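Presented below is the structure to which this report refers.
In this view, the complex is presented without one of its protein chains, the others remaining in place.
Let's look at subunit A:
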Amino acid sequence: MSMLASYLTLAAVLFCIGFYGVLTKRNAIIVLLSIELMLNAVNLNLVAFSKYGVNPALTGQIFSLFTMTVAAAEAAVGIAVLIVLYRSKATVNADEFDELRR
């Protein structure tokens, strides 16, 4: 098993753990953190391919930098939305944010 396959397997494990967290956790902040974990697994893939791919180049690392930037923006906006929701409903339980369904 080459090193690239090991890195890809680790990224798959982390992605699946993050996916499970997104699907089952009730606290919306933990859901946001699980999404960060999934994005990090994708970053690991990009950086692994930038070293062990057919044509090693820095493009993968630059892509992962862009992903991190977008993830930071997403975390900031997500926390702001959650704080506004907490002010109006006094909960961060993701099950109770169901106005659009009623």
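Here is the rule we go by: a residue touches a chain if its C-beta (ideal position, glycine included) is under 8 Å from a C-beta of that chain, and two chains touch if they have at least 3 such contacts; residues count from 1.
The criterion applied here is as follows: contacts and distances are computed from a predicted model.
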From "NADH-quinone oxidoreductase subunit J", "Electron transfer flavoprotein, beta subunit", "ABC transporter permease subunit" or "succinate dehydrogenase", the hidden chain's UniProt protein name: "NADH-quinone oxidoreductase subunit J"
Residue ranges of subunit A at the interface with the undisplayed chain: 1-10, 12-21, 23-27, 29-30, 32-33, 36-37, 40, 43-44, 47-48, 50-59, 61-62, 64-66, 68-77, 79-84, 86-87, 90-92
